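Of the protein chains in this complex, one is absent; all others appear in place.
Right after this comes subunit A.
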Amino acid sequence: MTARSGPPILLLRRTFLAGLGGALTGLALGSRVGVAGPALPPAVDEAVKAEAAAEGAGLRPNLFVHVTPNGGVTIACARAEMGQGVRSSLPVLIADELGADMRRVEVVQAPGDPAYGDQNTDGSHSVRGFYDALRKLGACARMMLIAAAAVRWRVPASTCEAHDHAVHHPATGRSLGFGELAIAAAKLPVPQDILLRPRVELLHVGKELPLLDGPDIVTGRAIFGADVRLPGMLTAVIARPPVVGGRATQHDASKTLAVPGVRHVVPLPAPQPPFAFQPLGGVAVVADDTWSALRGRARLEVTWAPGANGDYDSSEYCEVLLAAVSAPGHVVREVGDVVRALGSASKRVEATYHVPHLAHAAMEPPVAVVRFDGQKCEVWAATQNPQAARKEVARALDIAPDQVTVNVTLLGGAFGRKSKPDYVVEAALLAKATGSPVRVQWTREDDIQHDYYHTVSTQRLEAGLDEVGKVVAWRHRTAFPPIGSTFTDTTLSVPGELQQGVLDVPLAIANVRAENCEARAHTRIGWLRSVANIYHAFAVQSFIAEIAHARGSDPRETLLEIIGPPRLVGLEELGVQSLPNYDQPLAEHPIDTGRHRRVIERVTDMARWSDREQRNRALGLAVHRSFLTYVASVVSVIRDPEGRLVVDEVWTSLDAGTLVNRERVRSQFEGAVIFALGHALYGEITMKGGATVQSNFRDYRLMRIGEAPRAIHLDIVDSDGPSGGAGEPGVPPVAPALANAIFALTGQRVRELPIARSLKV
């Protein structure tokens, strides 16, 4: 399979699947909350097929698969590549189903268009949502090629088979290449019932697949958002209001305009709440090159009015959240009578946990290039959500969406940030205002200070134990400004967020209640890789270890006891009316405690839990199901000679159902460990006067190589069950496993992240 790096302007990344001797489930990051499942692309598109047939271009039964008369196979990847490996994974499903020779398969990146089905690459659902649908796209083409060969040979189609880029008739030993059949196949009717191959015939799916874009990345040829160059293109940097909802009351651009290379200074409209995907406003400096734009912006004098969020102080806000969880909230889950059971318990355990705002800080800051001729608009952007970008750009320019083409570049990381197209709209407004193609380049400071932040949260947990130490009552109160506040004026989080570690946690406890406490947002809240699972899993999995300590038992035994015996946990047992379940029916993706137990057992075997007490080293354990994938992690912590706490090794067992690309699943889970450890140890965004205090990697600290664990051991449960996510589920169990290990080593319980606030790390 190969990627061809085309000239950036015309074709972004056409890449061949070559070298695919052997197969990646790469998955999407970021997440959607409470939205419908993915719209699937149709396996048959008569218009596309007819057009290709009429042009003699070969067989093109749908937008995704094209078999040319010279035997080339082109497959479109409609989802965005941000490091999760979709481009190395999804096309393989189609090509394998077709029976293609991977060396002759070329991958092209699809533009943003509803005709490709849902393209919003987040919620870890690229494989989960598309597994069968993508196979059908390839199967349709395969059946038509077989039909064409059967007509030619006058044999029943059922006696022919497709593999190695050809159709074969084993009885007579005849073969015809896909290329030789393409024109004839294109004239045939499309099959009514599309039959998928038996799983064993998929030769590459589930294997370790090579990295499609690897060769381009290591030679500097890969095209990311900032690498797109258009003739006559100008570069813009924007001075944005420091406070969300603030505005520039006046600006003096005289010194800016004196900088050589600066062409325009353009004030942008201030957004109206709810802020959604609107740009933040401010003043743009548009110049011949990046350096002139940066110098120009540095000389701009702007007076800002802070607006309604000018008083936001995140440390004071912790008190607001604490007050919220200290009072009853809306009951969202109820079994038995928690109040009575807590009242009559022989022992009570209580704890409050706090997780701060976090920034996405993808390695490539947001960037977009837009060309607009007054009627048609073309966009090149590092975006997770090209269809939303298309819609927002069309709205901003007041043109029809079909006048907007959105080309998706490599993303340079995203983690949920790049599904919000505010920066694409900025480029569109500036292309219109200046009459030139414009690239909007965010600096790292812009990125850290104007993010759609991971929310800030406080969790209060209370448990009641009976006289033998059995947990008989569990109350969980959660408070965090909801993602919905970015889109409507709301203070109430929704089931899409609460399903992530509140509603869906299996608890073999007779009396359970969860309460949703309201919280008002004072900045833009967005989704960050694994979303609400981050703070819910941190609280719940830390708390279970606290219960173990309170009753003097092994944390692993306590965890298994609270999860309870292997079973499918239904709505009634959960004590909820309904569960979004990541947009999948519970019947297909049940909450299966057998799978929780299995990953716990496997990870603790692998990490030698029974040997956990060693001098100067301790282990911590946590388990969490998210995005329909079950993950348990063990973290080991040691104390170095200077007395600092160091993460030494991490073990993760995961059950993600059927995989497409085992190699990219492994890389996602390795990356998730580093991502989660970095946040738990150092990650924190604070706000004062409504403005973000941190501005670059100097004060928004990420994990560095010397701080990374010595080893990450992964264990993947073999499964042919329905696919779960892979990009996000590795994150949630890591922080609580780390906190539990620190407690085991030091006796100090971390209830507030980041750990660097309270301990020497």
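Here is the rule we go by: a residue touches a chain if its C-beta (ideal position, glycine included) is under 8 Å from a C-beta of that chain, and two chains touch if they have at least 3 such contacts; residues count from 1.
The rule we apply is simple: contacts and distances are computed from a predicted model.
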Choices "Tryptophan synthase beta chain", "Rhamnogalacturonan lyase domain-containing protein", "(2Fe-2S)-binding protein" or "Nitrite/sulfite reductase" - which one is the UniProt name of the chain not shown: "(2Fe-2S)-binding protein"
Contact with the hidden chain (one of A:214, A:328, A:435 or A:689): A:214
Full-complex contact with the absent chain, from A:166, A:300 or A:410: A:410
Option from A:84, A:581 or A:694 whose C-beta touches the chain left out: A:84
Those residues of subunit A which, in the complete complex, touch the missing chain: 81-85, 210-211, 213-215, 217-224, 226-227, 229, 235, 260, 289-292, 295, 361-365, 410-415, 441, 443-444, 663-664, 667-668, 670-675, 678, 696-698, 702-706, 708-709, 711-712
